[in-house]
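For this view, one protein chain was removed and the others were kept in their places.
This part shows chain A:
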């Protein structure tokens, strides 16, 4: 239904930047969004993701750089001349027009006379055929959200921009709309660029996620890639939870780096270390809480050889149904988080118990030690809940 076969329909940002006086909202940034993909810009409030989106829409003028849609340079075009449409966070439905006219707005402005069939089809797509003659305020939040999507999609834009479109919905409805949006995107094949501060939302919906921080793209990749191979502590903490151990490089050989931490040794695959590692240098060793197994200290002998291991004492445990979350106090890291599936629960694993934490070395990742291990965690600057 759209020109998805047109090659070179990518969105390309080259050196795009935005400054307000002395404040830099977006540092010069290069980004390519492949045509037909579901792309997410993920970051805390004030990281520049919405500004980037608005520059693609034309609602914000970049201080430098260019915006390409396919081969066309649209940097100087006003928003009403760009083949791009936006779903706003507040939906911004026109209160004086009914649902039908809201959806027809873009078509009418482009001078189309017979819009009835298209509008009705679009309302069917978002399952609002019955509501055509209602005013926006008579619909529920979820319905309004779908009208906003329909109003933008009916124009067959080259790119659909979504600015925190699910932010105002409650959790259950949000999950439902995430799947719904994903379904619509697959159905129409239009490029979606989705701005969100919710890492789960970004990972559920997007093919590619760009994690933004302080006006820069921190890392870009598929959700699984970002989660398994974070290259900075910010990404490691913003997407899920990570444990960090500061370690010293003991020896490098073959495919593995051997590190010293506390009294013990840890193995890190060279390929998973994004920091320059030289013997004697420092590296941050990271591991996700769900990759770790807990064994009571009495059974330490049963742990297979070749696993990374650390000793500690359980400081806290909370049972949350599918798993139990432990906080382990260890000499190398005071708050080690471990998520254990509730398959065979060892009754000895209670607060105060001495335990051994062990995991497959392949699940270890290495980061540059010259950064805060708290970047991207909830207490740190810039990661308060976005409005």
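In this text, a contact is a pair of C-beta atoms (placed from the backbone, for glycine too) under 8 Å apart; a residue touches a chain by one contact, two chains touch by 3 or more; residues count from 1.
As a working rule, contacts and distances are computed from a predicted model.
Only one of "2-furoyl-CoA dehydrogenase large subunit", "Multiple sugar transport system ATP-binding protein", "ABC transporter permease" or "Anti-sigma regulatory factor" fits the UniProt record of the hidden chain, and that name is "ABC transporter permease". Within the whole complex, the absent chain has one touching residue among A:151, A:272 or A:358, and that is A:151.
Touch with the chain that is not drawn comes from one residue among A:72, A:138, A:334 or A:372, which is A:138. On the side of chain A, touch with the chain left out of the figure occurs at residues 57-59, 78-81, 84-86, 88, 90, 92-96, 98, 105-106, 109-110, 133-135, 138, 151-152, 155.
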